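Removed: one protein chain of the complex. Kept in place: all other protein chains.
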Amino acid sequence: MTFEETCERIAKFTSDRDWDQFHTPENLAKSISIEAGELLECFQWGPDADEEHLKEELADVMNYCIQMAQKKGFDICEILNSKIDKNAIKYPIEKSKGSSAKYDSL
Amino acid sequence: MTFEETCERIAKFTSDRDWDQFHTPENLAKSISIEAGELLECFQWGPDADEEHLKEELADVMNYCIQMAQKKGFDICEILNSKIDKNAIKYPIEKSKGSSAKYDSL
Amino acid sequence: MTFEETCERIAKFTSDRDWDQFHTPENLAKSISIEAGELLECFQWGPDADEEHLKEELADVMNYCIQMAQKKGFDICEILNSKIDKNAIKYPIEKSKGSSAKYDSL
Partner (left out) sequence: MTFEETCERIAKFTSDRDWDQFHTPENLAKSISIEAGELLECFQWGPDADEEHLKEELADVMNYCIQMAQKKGFDICEILNSKIDKNAIKYPIEKSKGSSAKYDSL
């Protein structure tokens, strides 16, 4: 299945259950944070995470992100590329290569 | 640009800067939580978020999610669809329609 | 200043600014997550955090937690002790000593 078809499947899952009423942008933002916490829990005490559990938690975060984009009418590829363009200016290769410093400390 | 090309661009952005050394799965999980918090900040005091700010924060969360999938060798469409399959069993349409209850309270 | 006096100072800070209207339990829960993300950012790329920055972010999380307790009329010592009592049952010393396993895997 392509990414576009997967996104359509996510939209259909929600509309089939009449969940659109709960999925306001604000509730989706909360849901993304909640699921990000569950993803982080895979690494709570160290770097080794159970792979199957990790897949599910990562999918949950992405699923709500896709729903946020759909709800707001954002084109996912467009917002990703637009942010990469901005990051490329904030983090020029020659200054940021091999450094984890934030752009305002480069 | 397609989603696949966008993902490749994200991988190239990181490798161009030699950031692979910082982007362990654990650090990416922290980064996803951090960015999810920034996304949530758009809604801290109410439902109305600045649209341009929201686009950037959502892109940041998704960018790190894509990097986590790449780092772990996960196929994004596969993990998304596999989780939808599981959710479809947990939340059958007839039982969950119009309800925001968790599956264990349905 | 004692802890009780510090809590009173926090309540006064909010009421002096008429911020009670924004500090609903839901908005405080979002604020705690947002600040927890900023605290986590001190450790985004590794274990060494700037100490002064860490103090401020930890204070921000605790400040909103105290406000949540005040808003809901919870006695902080009571809810802390009541949770420790529950954890002591979930994690008996002999079973959990030296182990980071979750109670349901002990």
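Think of it as A, B and C in the order they're written, each chain with its own count starting at 1.
Criterion: a contact is a pair of C-beta atoms (placed from the backbone, for glycine too) under 8 Å apart; a residue touches a chain by one contact, two chains touch by 3 or more.
Predicted model only: the values in this text are computed from it and were never measured.
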Just to confirm, in the complete assembly, which displayed chains does the hidden chain contact? A, B, C
Interface with the unshown chain - residue positions in chain A: 22, 27, 30-31, 33-38, 40-41, 43-46
Could you please point out the chain C residues that touch the chain left off the display? 1-4, 6, 9-10, 13, 16-19, 21-22, 24-26, 29-30, 32-33, 36-37, 39-40, 42-43, 46-47, 49, 51, 54-56, 58-63, 65-66, 68-69, 72, 74, 76-77, 79-84, 86-88, 91, 93, 96-98, 100
Residues of chain B touching the missing chain are 30, 33, 37, 44-46, 100
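Just so we're on the same page, only the chains that are shown with their structure count from here on.
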At the chain B/chain C interface, shared numbers over all numbers used: above half (same) or below half (different)? same
Centroid of chain A to centroid of chain B, CA atoms only: how many Å? 2
Which whole number of Å gives the spacing of the CA centres of chain B and chain C? 26
Can you list every residue of chain C that touches 2 or more other chains, as numbers and ranges? 30, 33, 37, 44-46
